[in-house]
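What follows is an incomplete set of chains from the complex, kept in their original frame.
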Amino acid sequence: MEKGLENLIRINGKAGRDVYEQLNRISPRMARALVEYPFNYIYDDSYMDPKMRETAILGAICALGYAIPQLKSHINAALNFGLEKEEILEIFIMMSVYAGYPAALNAVYAAQEVFEEKGIV
Amino acid sequence: MEKGLENLIRINGKAGRDVYEQLNRISPRMARALVEYPFNYIYDDSYMDPKMRETAILGAICALGYAIPQLKSHINAALNFGLEKEEILEIFIMMSVYAGYPAALNAVYAAQEVFEEKGIV
Amino acid sequence: MEKGLENLIRINGKAGRDVYEQLNRISPRMARALVEYPFNYIYDDSYMDPKMRETAILGAICALGYAIPQLKSHINAALNFGLEKEEILEIFIMMSVYAGYPAALNAVYAAQEVFEEKGIV
């Protein structure tokens, strides 16, 4: 649980803590699941380099098509782990091949919003 | 067109050429699209390192859930580009978080089939 | 047709009638389909207990990922049929396993909005 919370804050910063606290008010059981499973068991850098991990995650969430809030959160995480703006866009451009243009375009627009919020355009 | 065909063979080897030739007999227009768009325009190593590219693609195809033949083809490509067996499995384990266990488990089984075909179990 | 309209109002209350009337102005053929097929043929309590029916529907719409308005409407229906707030949240927590965390989290947030609208937080 502790390691999961540390990871959540290391990866998503203050926004990560806010997500946890909001979720904990709605459903402590869901908040605990999120911290113990993805952020403790799965986000373990001894199994995969964080840049590659975020690369796979960005590809997958883009392909789902419907999860724009989670996509923006992981675009932020990817920037925190050192992925370049151009690399993030390239992941979504590639997704035009695997998931189609609508999913790819909506991800590019989501990335642009994150870049603007962070002033890196 | 030429560069696309070269890429197709570089990435997927003899299986890549077979896919192209089979598709070209069914629909020359689809075969040309495949070679010119994904394999020429998109698979351009000056935009993204091939290992990272395959990492994003494996995450995305796993998340789609329904594309086992394409997943197996990209597991092969990922091995050709130097991704380790354990890294490929880790990508699919992570997908249990983003796309759910059914998609993740079916990808793990597909990976095992490719590993067995290549004798790397 | 009549039984379908009765069911629509029994299940979704005033919001159900509003959906029907709005849809009937846009497309009488779609409004008639909605009333005759889902709300007459399918919503037949002699085939399935309404609480179990809403349980299956909440699992499915959560897994689709993209249908937040319909999810909120069925969270309302589930409450009307006597599902507890904690049971509804548990359905979505389970969906983290079958459809992934993005779909599960967005459903939990949608539930929270419905609970707040109804003052049951």
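Letters A, B and C mark the chains as written, and numbering starts fresh at 1 in each.
Definition applied: contacts are C-beta pairs under 8 Å (C-beta built on N, C-alpha and C of every residue); 3 or more make two chains touch, one makes a residue touch a chain.
All of these numbers come straight from a predicted model, not from anything done at the bench.
Count of copies in the whole complex in this file: 6, from one repeated sequence with 3 chains shown in place.
Simple rule for what comes next: only the chains that are shown with their structure count from here on.
Chain A and chain C have CA centres that are 29 Å apart. If each chain is reduced to the centroid of its CA atoms, chain A and chain B end up 23 Å from each other.
Computed from the mean C-alpha positions, the centre of chain B lies at a distance of 38 Å from the centre of chain C. Touching two or more other chains at once are residues 96, 100-103 of chain C. For chain A in complex with chain C, the touching residues are 23, 26-27, 29-30, 33-34, 37-38, 61, 64-67, 69-70. Residues 64-66, 89-90, 92-93, 96, 100-106, 108-109, 111-112 of chain C are the ones touching chain A in the complex. Contact residues on chain B toward chain C in their complex (touch as defined above): 63, 95-103.
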